[in-house]
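Sharing a structure, written as C-alpha cells. Questions coming.
One protein chain is absent from this view; the other protein chains keep their places.
Take a look at chain A:
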Amino acid sequence: MSTNKRAWNRAVVNQALKEAVIKLNPKTMIQNPIMFVVEVGFLVTLFLVFMPTAFGNTVSFGFNIAVALILLFTLLFANFAEALAEGRGKAQADSLKKTKQEITANRLVGLDVVKVPSTDLRKGDIVVVSQGEMIPGDGEVIKGLASVDESAITGESAPVLKEAGGDFSSVTGGTRVISDQIEVRITSDPGESFLDRMISLVEGAKRQKTPNEIALNTVLVSLTLIFLVVVVTLPFFADYLNIQLEVPVLIALLVCLIPTTIGGLLSAIGIAGMDRVTQFNVLAMSGKAVEASGDINTIILDKTGTITYGNRMASDFIAVGTHTSQEVGYWAALSSVQDDTPEGRSVLELMKKLNYSYEPAVIRDGTFMEFKAETRMSGVDLQDGRKIRKGAVDAVKQWVLSQGGEIPANLDPNSDAIASAGGTPLAVAVDHTIYGLIYLKDTVKPGMRERFDQMRKMGIKTIMCTGDNPLTAATIAKEAGVDDFIAESKPEDKIAVIRREQAEGKLVAMTGDGTNDAPALAQADVGIAMNSGTIAAKEAANMIDLDSDPSKIIEVVSIGKQLLMTRGALTTFSIANDIAKYFAIIPAMFMLAIPELEALNIMKLHSPMSAILSALIFNAVIIPILIPLAMKGVAYKPMSSSQLLRRNLLVYGLGGIIVPFAGIKLIDLFVQFWA
C-alpha cells in the first residue's frame, strides 16, 4: 500500500481524464445537483450555438460558443477532480487484487492433507501452511509458531511473529509464511475476507455520503435554488424596464453564482479524506468513522506500548550490602555489552549518563549467555572463570544461593521498594556475590508530552489505562502529561469509562488489540484495532491500524478534523467568490441599457462580453487550481478553535473575496483581445 503513495502518476491521471468525460452522463451528473444545473446550462447554450435565435437572442455566435465551451470545461474539471480522487483508491485496489490470486490450500481433513483451491475454503476449515507458502484465508493460528511477511497488506517488510493462543494469533489471507509451519482455522467465507473488505473500501465501491457531507450538500442545494430563482426572475424585472436579457448571459450569471467550486470538489474532498487515512496505513470501515474522529472529546490509551516503552529502561543502580552503585553499574555494564535487548542497551546508556566507567576488554573471549525463559537471567562467563549474571531477583537469588553465596539483608526491601514504585528490579551478581539492583523504570516515549499538549489545545481529554497501582500510574500520568488515568484497570473498566464519558455527551476513541478489548472497541465511537490484534478486536473496531501503532489515533483525529475543515474552507471560499462575480456580471448585463451602472464596474473590465467571459473562466479554472488543496486537505495545526477560525476566515473568507477580483481582472486583460 505504501508503495503506491505517488498519487499523481500518469496512469491515474489518464484514467481520471477518461472518467471525467464518462461522468458527463446526465444520469451520473444528477447525483450532484449543483453540477447538474451547470450541465443543463451547457446543453442550453450548446443548443443556442446551433439555433442562435431560438429565444430571440442577439448575442454573437462566438459568445455562445465561448460560454458553452467554458461550461463544458467547468463540468470536466469537476468530474476530473472526483475521478482523480477515486483513481488513487482504484490503483491501490488493483495492487491488492494482485495479492488475491488463487492460492492452493492444504486443507486438513482428519489427519490427511488435501489440496484445495482457497476459494473452496469455508469458515471453520483447518489448513496447514508451511514455510514459503501463502496463507489461503483469514484465520486464527491454532497450532505452531511462524514468522509471517504481511507486507502485501501493511507495506511493512519486517516479518511478524504469529503464534497460537494469545493476542498474536490472527493471520490474514494473502500474507506469506517465511519460517516454520502453522495450522490455521479459517474464520471467513470467500468474498468476506479482510482483503476483500479492504479492496472494496479503497475502491470506494460502497462509499456512502457521510452525515456531515449530506448536511453541507443540503445547504449548497438550497443556495443553488435561491440563485436559480434570482436568475429566473431577473428577466421579468428587466422586462419591466424594457431591457432585454440574453439567455447565455443569464446562464453565465447562474453558473457563476451557484457554489460550483465546492459543488465540484465536495465528493473529491470526501474520497481524498478517506484516502488520506488509508495512506496513513489505517483502514477506516466507513467515512462516518473518519468524520467522527474529528469530533472526539476523549481518547483512552493503554499505557504500555502506547505512552511508555514498558518497564525496560534502566534508570538507577542501587547497591546492596557493602557495595557501591559504581560497582553495580560496572558489573551490570559488563553483562550488557553483548546484550542487545532494550534493557541491556539502556544499562550502557545509563552508565554514560552517570559518568561511570567500565573496561569492555575484561569480557574479551568471554561467553555471552542469552536471556532464557527457563533461567530468567543473562550474563557473561569470563575467561578467568568468573560468571556475571543479571536477571529477575528471585532467579539471581537462587543462582547465588546454589553457589553458596549469601543474600544481603537489604536486597529484598530495596527490590520491594522498586516494585511498589511501579518499576522492575533486576539483580546483578558475580558468582556468589549480589552487588545490587538495576532499577528498570517505565519510560514515557519521547514526544508524548507535546502530543498531549496539542490534544489539550484541540479540546481533547486523554485518559491513560494501566494495570499499575495508583501511585505508579499517577507518576507516569504526570510525566506523560495525560489528563486522567485509571490505575489497576481491568478490561471492563474501559467500557465503564467509555460509557461514563458518552453519558456526558462526549465522543470517545480508543485503541485496542486483545480479545477482551473488543467490547470496549465496539462501545467507543471510534475504535481502532491493531492489525496484530485478535480477529474479535478487529471486527469490533471501525478502524484498523495496519502498522499496529496505537499512538496513531492522534493523527487520525487530525485527519478527521482536516476533512471537515477542507469542506468548510472551500464552501466559504466558494460563496465569498460570488461578490466579485456580481461586480463583474451585473454591470455588464445592464451597462448598455443603464449606462450609469458603469459605476459598479469597479474592476474596470474591458467590455460587457469580456467581463462575463472572464468571470465564467475564473469560475471554471478555480476548480482545477483547488484540486491539490481538496486532495491534500487544508493545513491543520492543533490550536484552539478561535485561533483556527480566525485563521481560516482570513485565508478562505477574506481570500475568497479578494482573489476573484484579482483573478477576473487578470483574465479580462487577456480576454479583451477577443471579446
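Here, contacts are C-beta pairs under 8 Å (C-beta built on N, C-alpha and C of every residue); 3 or more make two chains touch, one makes a residue touch a chain; residues count from 1.
In this text, contacts and distances are computed from a predicted model.
Peer 1: Can you match the unshown chain of the complex to its UniProt protein name from these: "Polar amino acid transport system permease protein", "Pyrroloquinoline quinone biosynthesis protein D", "HAD-IIIC family phosphatase" or "Potassium-transporting ATPase potassium-binding subunit"?
Peer 2: The missing chain's protein name, per its UniProt entry, is "Potassium-transporting ATPase potassium-binding subunit".
Peer 1: One chain is left out of this view; which of A:130, A:383, A:420 or A:640 touches it in the full complex?
Peer 2: That would be A:640, which touches the missing chain.
Peer 1: Looking beyond the chains shown, say which of A:35, A:314 or A:569 touches the absent one.
Peer 2: A:569
Peer 1: Can you name the residues of chain A that touch the chain not displayed here?
Peer 2: For chain A, the residues touching the absent chain are 211-212, 214-216, 218-219, 221-223, 225-227, 229-234, 236-241, 253, 257, 291, 294-295, 297, 456-461, 504-506, 560-565, 567-569, 571-572, 575-576, 578-579, 582, 586, 590, 594, 596-597, 599-600, 636, 640-642, 644-646, 648-649, 652-653.
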